[in-house]
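Everything on this sheet refers to the single structure shown next.
Here the complex is missing a single protein chain, while all its other protein chains stay put.
Presenting chain A:
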């Protein structure tokens, strides 16, 4: 009896997430082959691909992005895997967990700026050791952070993908018999890391695999981080597609479509390579297991894992502090580690022009996350308290927007919208934010939703309460904190969205994020500092409200405050 409603809920989810993606892909693929009636393209042709192939250094753009994405994914998986293997169930694990978790809330662009301010030739790291160690009295002429091999970009991506993969792993760990397996492995003489790899890794990896693919797709296709940290001559393919898409010459849209289609191919290639890497990894692990080698002395490996995890957080948060210093810095000539004077001048100058994008950003984030929360509640309510396993198919759908490169379908959506004569504006940007925010809100609320003791609702039903009253008077109040957290997660995701805001807004809707990324080429550090800092702080504000809300509202209800 409950079966059809559950299917209904999942079908709705598939529709809401799948439809824009399919429509967007169609809007990319058709113009790529020359079909775009709104711009006079009626003939199917390969000319635009020829034009794409003729673009200078196009192969280099493709390969840099592909390699950067793959390296990021390998490194992030290795760091998280090594750390979890080395420390699962130890006090250090909990300590580093608290250190790394807040990093997830920092938007990609803010994290990228944080890193840029640290490593640039005139950045903090070099100032610290100049001129004493380096002898530099002027910033050297290094191509940093936009190095041609995309190393800075890879570092920035790793710093942001590690906390994501780590939290996904944390969610999967309770379903594994970690303590028993590691005791067994230790009793057999295995080192922690090798024991974990042999006993638990295959099961763990199966559970986080979709998220690893999401990291891969994201890193291969990233635009905002690539604009801030990535190579410039030439930029990676997704950045170039974004530039073509924003070209005043409308004809460039055909080229952009061809590029976005090519990016789809790059992502497919990246996935194929990753699957090959998985096979190799599996074979290596099988050999290792069969060899029976114990790797009992793995202190160095474990330390490296912990160090890498810590470095991600320390780097980004140090960078964010640096941003805040820059935003109030007076004169700050090169080798000085700290500014000579502090001044509110930059803030005073920027504030008047900050309010409008700030208002738009917050309005978008609040509306998108509230809509997503309402929809999530309806969805979970419809799907009932059925066990997670039965709904696994439905929840896998949530990864759909994370497994298709943004540029390939967002750009198509923009083309479709313009062809249909829709005016880009708040509503259309909100709609696309909703698609990106929804998966995170559902993922965030579904575990607490399942954990509510079903007996509360049975008791209320026994009192003769109708189902809706039970939802509003019992379940939702019990989930108050979880709802606020889901709202904050959605808020943070919306804040961090760059490409959807830029393309669907067609430049008419400026948010803190689009402004910050646009400023990155200008290079006024004080102004960038302000924008990146505001962008980085907004999600924390949301999480602060989420944690204080229950404290205030349930001042007199001890059990509701924790």
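A few points about this structure:
To be clear about the criterion, a contact is a pair of C-beta atoms (placed from the backbone, for glycine too) under 8 Å apart; a residue touches a chain by one contact, two chains touch by 3 or more; residues count from 1.
Rule of thumb we're sticking to: contacts and distances are computed from a predicted model.
According to UniProt, the chain absent from the figure is "ATP-binding cassette domain-containing protein", selected among "ATP-binding cassette domain-containing protein", "Ubiquinone/menaquinone biosynthesis C-methyltransferase UbiE", "NADH dehydrogenase" or "Protein-export membrane protein SecF".
Of the candidate positions A:40, A:91, A:352 or A:462, contact with the hidden chain is made by A:462.
Within the complete assembly, A:478 is the residue of A:256, A:270 or A:478 that touches the hidden chain. Residue-level contact of chain A with the missing chain is found at 1-2, 453, 455-456, 458-467, 470, 473-474, 477-478, 480, 554, 556-560.
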